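With one protein chain held back, the other chains of the complex are shown just where they sit.
For chain A:
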Amino acid sequence: MATVEIKNVRKSYGPVEAIKGIDIAVQDGEFLVLLGPSGCGKSTLLRMVAGLESITGGQVVIGGRVVNDLDPKDRDIAMVFQNYALYPHMSVFDNMAYGLKIRGVPKPEIETRVAKAAEILELGRFLTRRPSQLSGGQRQRVAMGRAIVREPAAFLFDEPLSNLDAKLRTQMRIEIKRLQDRLGITSLYVTHDQVEAMTLADRILVMNHGVAEQIGTPLEVYQRPASLFVAGFIGSPPMNVLDGVIDASGQGVVMPGGALLPLPRPRPDDANRPVKLGIRPEHLTISDGLAASPILVELVEALGADTVVYGRLPDGESLLIRMAGLPSCTEGDQLSVAPQPGALHLFDAAHGRRLAD
């Protein structure tokens, strides 16, 4: 068990800078999720921590030791790969025992440790099987078993669930969470799936184009997205983003349709400033009044537990509304909706950063 510090880490491929300086200190036992769209550099960052990619600049420190120039085997980490990367010619037992054998762990201890891991992961019955005789979920458990028998300082997960079907993914996600709670090993987990990020993480590092957009707990990232990118990436259906202008008094924002939304606190300094206005679909309610805007209902998706309404504002901008329960409107209806008080997110119109609350 150890801390993992990433200090101004950079990665360039020739003139192309893939990681543009990431800083984060992962606490002992913390579960950090690296979240971002494909190509954002999250896997590269993880592979640099693992030692599978060279580090162009900055430092990776594991357990107080700078590991930049250490081989993967000397970094005391274990990694779980997206395609499991099991050794196909070895039995489940040998897959888990491989790393211990190399490290010269005595045979009886190998057997105890593998047996213990197999018990935790319910793999006891499969120890003599080959990976090809296992299902996807079982293979993923073997991959995790291989990681936990080593008792490493840190776990690295590289999209471990994305090869599984939806149901199994949910199940394995819960298992990973339980396992990490139980073992308390520092974990770095790469995913593009926001549900995995929200449910597993102690903290999320949202990445985009090689830059850390935001670092925070799942709720912070959801409640106070630091940029338009984070706002759009976290939450499903995604946040509505509208152009607005703060009115002359700094008391409210003028919506495209002319509706005036009151601000949680007055912003006299920002008077007449154009802003991007973020409203989550779940924070819109049907209401009349000053803050309400009329919308035309274009499509209604009934998901059972809740309903997503695709509406259009008078000026042509689309607006998503998520309502609890079964639909109360149909296509072609006119509704009047308003954001819940205090549910507005304001971003700078030019660079997309969140305005100070």
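Just so it is clear, contacts are C-beta pairs under 8 Å (C-beta built on N, C-alpha and C of every residue); 3 or more make two chains touch, one makes a residue touch a chain; residues count from 1.
Throughout what follows, contacts and distances are computed from a predicted model.
Visitor: Looking only at the UniProt record of the hidden chain, which name from "sn-glycerol-3-phosphate transport system permease protein UgpA", "Transketolase", "Malonate transporter subunit MadM" or "Ferredoxin" is the right one?
Guide: "sn-glycerol-3-phosphate transport system permease protein UgpA"
Visitor: Of the listed residues A:12, A:83 or A:328, which contacts the missing chain in the full complex?
Guide: Checking each option in A:12, A:83 or A:328, the one touching the absent chain turns out to be A:83.
Visitor: Among A:102, A:305 or A:350, which one is in touch with the chain left out?
Guide: The missing chain is touched by A:102.
Visitor: For the chain that got dropped from the picture, name the residues of chain A it touches.
Guide: Here the touching residues of chain A are 50-52, 71-73, 77-79, 81-83, 85-89, 98-99, 102-103, 132, 146, 150.
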